[in-house]
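Following this message is one structure expressed as structure tokens.
Note that this complex is displayed minus one protein chain, with the remaining chains in position.
So, chain A:
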């Protein structure tokens, strides 16, 4: 058995604490001058990969952890954070500012990188908190014909393969798969470390390889067109009913039953 070669896709997104605003032209979310950071689910992916190495939980060890990002030039900061947290090096596919790449194109880019780098485990966030598509991991698995364990809350390596506890409604579901595979991470998986200053300094010396989508033979052309972006309507306050009869009466009144 070979050691793990882990690819961790990370995305630079608007910081989770920022309240996003729609731009004046209603074509997109306002991103200029807004604090960005690494998608929180991707932090979990990096953390889990680094822990697999540190805790030696995979018997044949971890050969390399490669962080990958596709996005505007500033995504480099996100890759540096990933490397400060413990990734060994990075691969960066640069896009133009404001150019949104769809999950299928991201998946195809990852497929090419997986082939080039001899990756046998892709650990990615279950979704990014900006467009919440939640598709990339599964698309990669589909394109590669690999197994995918989504919404992982626990990952362990046994004799029979990789066991993953998945978050499902009302509990967890345990699945087992063989490498190579894709794991997507959920919030209870771990508590990501922050990048310490000494590690950030060291990360500056780690390598970021830039490669274009064309070089990988992938087209980033969009298949979807965004017509209009609007804020969700403000929430209408609810009402309280006194008892079950009141509730039934209310539902009838609303035509729900």
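As a convention for this text, a residue touches a chain if its C-beta (ideal position, glycine included) is under 8 Å from a C-beta of that chain, and two chains touch if they have at least 3 such contacts; residues count from 1.
Everything that follows uses one rule, which is that contacts and distances are computed from a predicted model.
The chain not displayed here is annotated in its UniProt record as "Acyl-CoA dehydrogenase NM domain-like protein", chosen from "small monomeric GTPase", "DNA topoisomerase (ATP-hydrolyzing)", "RING-type E3 ubiquitin transferase" or "Acyl-CoA dehydrogenase NM domain-like protein". Which of A:197, A:230 or A:244 touches the hidden chain is settled by the complete complex: it is A:197.
What chain A contributes to its contact with the hidden chain is residues 17, 37, 77, 194-201.
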